[in-house]
Every structure is written in C-alpha cells, then in structure tokens.
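Quick one: structure below, then a few questions.
For this view, one protein chain was removed and the others were kept in their places.
Naming follows writing order (A and B), and every chain is counted from residue 1.
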Amino acid sequence: MSASPRSGLTGKEESLEGPVASKQIAQAGPKLRASNVDFFYGKFQALHNVSIDFPENQITALIGPSGCGKSTFLRTLNRINDTIRGARVTGEVVLDGDSIMGVDVTELRRRVGMVFQRPNPFPKSIFDNIAYGVRINGLARRSEIHEVVERSLRRAALWEEVKDKLNQSAYSLSGGQQQRLCIARALAVDPEILLLDEPCSALDPIATSKIEELLLSIRDQCTLIIVTHNMQQAARVADLTGFFLMGRLVEFNKTDIIFKTPAKKETEDYITGRFG
Amino acid sequence: MATASRSVPGRARTFFQNVRAGDEVAYLITFLFAASVLLVTAILVYELWVKSGPAIHKFGFSFLRTTTWDPVNDDFGALPFVYGTVVTSVIGLLLSVPLGVGAAIFLSELAPPRLSNTLTFLVELLAAVPSVIFGLLAIFALVPLMRSYIQPALIGAFGWSPFFKGPAYGVGVLTASIVLAIMMFPYIISISREALIQVPREQREAALALGATRWESTWDAVVPFARLGIVGSIFLSLARALGETMAVTMVIGNDPKINASLLAPGYSIAAVIANEFTEATGDLHLAALVELGLVLFLITIILNGVGQLLLMLTTRQGTAKS
Partner (left out) sequence: MLRIWRRAVNNVMLSLTGICAFVTASALFLILGYLLWNGGKSLDWNFFTKLPLSPGELGGGMANAIVGSAKIVAIAALLGVPVGFMSGVYIAEFSGKAMANVIRYSADLLNGVPSIVIGIFAWTVLVVPTHHFSAWAGGFALSLMVIPVTLRATEQFLGQIPQSLREAALALGASKWKSVATVIIPAARTGIMTGIILGVARVSGETAPLLFTALNNQYWSKGFDEPTSSLPVMIYTHAMSPYDDWHRQAWAAGLVLLGLVLIANIAARMVLARGAASQRG
C-alpha cells in the first residue's frame, strides 16, 4: 500500500519530496484512506471517484469553489450524510485499516469528530456542552469529568476566558468563542481525526486567526481535515491540500506545490482567482 | 385631500379625488368591521362583569374559597367547580403530555416523511371532532369500561390511598380527565411537532458527530432546543381543556363536592353552567353562574397569553436564548 496521495482524475501518482516522504513510507499506511468514493443525492451525483490518503497528524485542507463537493466529501468521512434522505455512497473509506461502513457508526463518530460551519453549541451550560460527549460515551468517571472539561478547554485555547463562568449558557459567548467551544466539545471525546467544515466562515479575522493557531497546536495529537473556501487559510495552516472541482478531486499535493507550482490548469485558474 | 391636486389640471384632479375617495371608503368600511370585533369583545367582557355584579357584590373574594352551592338558600361558593375544573384538566394533561410529546417526537424526528404526514393528518382531524361526540362515546364506551374494569382494578391496586377510594361509578373525575386527555392530543402533538421541526439540523448533527445514538441526539439536543414551544403547546392545550364543556359535563357525575378520590363524581365550572343556567332560581343564582363564567374566562386568558408568549419566544431565534 503506497503512502502517497493520488490524483483522482488521471490516476497518476505524484510523489512527495524530502523528509515528509520518508516519514510517510515509514508509517504502516495513511490514517484515513478514501478510495473511489461516489456520492449521490437521489439521482444527482455530487462526488465522482474521489480517492485521497490522509496521513496521520497532518493538516489537510480541501479547497474549491462553492458547490464543488468538498463539504459533501468531508461529511462522508464520519457518515453524517447517513441522516440525509436519498443520500447514497459507493466506494470505500478505511480508517486504520477498517472500513467505516463496517464499524458501529456511533463509535466511528467518536473517533472522527466534526466541527460545523456555524457554531452550534447545545442549549446547555458551557460545562455541560463539553461534558456531553464524554458522558454519553462513558469516557470518564463522574469525578474526572471536570478535569476532562478543563483539559479540552485548554486545548481549544478557551479555558482562561471561560473558567469563571462554566455554568453560564454557551450562548453567552461571542461567535468566535462559541466556535472554539465547539472545537473543545469535539476534542473532549479524544478523537483521532477532526473534520472541520469551513469553521471560520462565520467569524471575524481575529477569531479566525485564534482558531488557526489552535489548529496548528493540536495537530500533533490529532489528524485534521479542514474544508475551506479561504485559500490564504489553507496556505497558512495546511500541510497538504486537495483541490475539488465539480465533484472531482483535481489535484492533491503538499500545500506549497499546490499554491506555487500547481500541476493542473484548473488548479492554477482557481488559485489565481480566475473563477470563484 | 385637495391640496396636492391644486396644481394638476381639471379632469385629472377629479380622477385623483375619486381614486383617493375609493381608498378612503374602503379603509373606512374595513375599519368599521375591525372595530366591531373590538367592540363586541369589549361588550362581552363588560356584560360578564355587570351580570355577575350581584354575586360579586354579595360574596366578594370568598366566592372562590367557599364550598357550599345552595341555590335554595342563595349561598354560592365556587371552590368545588374550580377544583373539578383544575383537577380534570391537570390529570388530563398528565395523561396526555407524555403520549402527545412522544408522538410529536416520533412524527418530527424519527418517522419517514410520508408516514409522518399521514399520521399527523389523522391526529389533526381529531381536533375537528365535536366535543359532544366525545361525550357520546364517553358515556357509552368509556364509562362502562371504567365501571367494569378500570375502576375496580384501580381500587384493587390503590384502594388504600385516598385517591382511589369509593365505589366504581363509571363516571367521575378520572373518567372526565381521560376524555380531556384524548381531546388534548391533537393540540399538543401538532404544536410540539411544529416546534421540533424548526430546530436547526446542526443541533442534531452536533450530537451525532459526538457519537450519540439517534435517540440521544433527539432527546439531548433537539427536544431541549424546542422546549419552550413544547411547554407553550401544553399551556394552550390546558387552556382549551379548561373551557371544555360538553364532554366533561356528560361524564363528570355532576356532584358539587370536593373529594380526594379521583373515582368520585365531581363538577366543573363549564358543566354547572351548562346544567343550571336555564333553570336558575333567582337573580343571585344566575349572577353566581355568570361569575363562574367570568372566572373561567380569566383563567383561560392567562393561560392562552402565557402559551402564545412561549410560542413567540421559540420562533424568535430558537429557544436557546433563554
């Protein structure tokens, strides 16, 4: 099993260079591998033959114009599309060697967490929001929960701001804080992979940069896959980038290569702003 | 009206005047109709107040506290009726809310769309069934069932407590409560279902993304988000139950006494008005009955007001802001 990323369109393998490549080869395989994924909303095919390997503890960005399928693809990785009527997936997604269709979906979702486009805290206190995932999955004893909550809030760089008001409603926080709360909530169940669906699109630049900092800081504990329409953000935080267009993965490579010397014309057109 | 058109030549001026006159007339006519609605409501409240005057004058606030209802000696106390009204409605709620909210959850979250729409349609038709028909079925279907099976069973199991004492009449407070519960289903279900449907999808997905089961995501994320709407539906259903006349009158047993046992007959405000109004002995009796009507009216206004408020709070940016 090769550890290099593959381009969906031509099937040509493009190798990575230098130290990153050797580290890749030394691993047993990618943390998460998608192979030949097609996705249908009823009769409409939203994804065509997408294959990507996501290496462990790296940040991978998925970019592309609106409606290109990058969010749809992200949502197949934790099977949250299962809740949409008429949605159908073919192909394979393998997490640590196990197909995600085979494992219990609630266990899958604990291991593969998700942060959504708009902050969506529960109508509970800050503390209870973070504790929720821990409690239902039985991940900690009652006495340990406070510790887990604090740890998650620290990882999300939110602890100092909320430590004195843990019992207040989550809605008393600002938008940026709420999104960091959602990240802390997702981290509390100790996921191996964290999926982020345009997490900063509803936030101002300052809140955005705080979250980008935080993503870089948790990279070594977690594999991150982030969908973004903001190319500068991808350039800032991602190790690897995949460019989607009309449901297909056009190109996938180190972020540097994608942005400086893209191999495909479509990629270049998008990067240089020739289309939306 | 003529100022703006002074600068406009002859025929055009008349045209404008006619056009605006037509609008003015239309405004006036529709306004008069609307004002009549206001007027009739005001007169209603006024008449209730005036006609209950003699009773208010004689009994004051003690009307609500005393328990004697004696038309012969012109001594009237409202407590047994208030008690009966409240108890039947509350028990009806206790029976109806779990079933109704459970059904609403199923119809909004768990059922496939076509099944949900069909069942919702059937439940909503239930709201169209006239009260007297419920009463008819209650007398001939429910009462015998109560008398022969349910009440004896309850007496057997719980007869030691004060709530389930006494002979199995068939009619009584519990029977009336059960009828009310059935009549409340459609309101609780349809309003709660609406509130649940409005919960943003991201709430459910956030819970699922943490590894919740379908039920956990529904119960822990969606239902709390809609809680104000659900509580609002309860208030509105309660208001309706309190005003319910016919079905209750037909099975409550018509006994103006307060009794701890749910199996005993009782009386409700609406029922006593229905039974005694046309044969009221004397002005004071009549005034007392009208005052009862006023009391009922006031209670339902308050409950409806609270219910509407809660529903309004739900639609404005969801319940989470509270």
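Here are a few things to note about the model shown:
In this text, a contact is a pair of C-beta atoms (placed from the backbone, for glycine too) under 8 Å apart; a residue touches a chain by one contact, two chains touch by 3 or more.
On a predicted model such as this, the values are computed, not experimentally measured, just so you know.
Of the listed positions A:Asp104, A:Asp204 or A:Asp269, the one in contact with the omitted chain in the full complex is A:Asp104. In the complete assembly, the contact with the undisplayed chain comes from B:Gly100, out of B:Gly100, B:Gly229 or B:Gly266. The hidden chain makes contact, of the residues B:Val129, B:Ile155 or B:Ile197, with B:Val129. Listed residues B:Ala55, B:Leu154, B:Ala239 or B:Leu310: the one in touch with the omitted chain is B:Ala239. By the touch criterion stated above, the residues of subunit A touching the omitted chain are 104, 106-107, 136-138.
In the full complex, subunit B contacts the hidden chain through residues 19-20, 22-23, 25-27, 29-31, 33-34, 36-38, 40-41, 43-44, 47-48, 51, 98-100, 102-103, 105-107, 110-111, 119, 121-123, 125-126, 128-137, 139-141, 182, 185, 189, 213-216, 219, 239, 242-246, 250, 270, 273-274, 277-278, 289-290, 293-294, 296-297, 300-301, 304, 308.
Definition applied: only the chains that are shown with their structure count from here on.
Subunit A and subunit B have CA centres that are 49 Å apart. Remark: subunit B residues 112-113, 200, 202-213, 216, 220-221, 224-225, 227, 318-321 touch subunit A in the complex. Those residues of subunit A whose C-beta lies close enough to touch subunit B in the complex are 78, 80, 83, 85, 106-110, 113-114, 116, 118, 120-124, 132-133, 136-137, 169, 171, 182, 185-186, 189.
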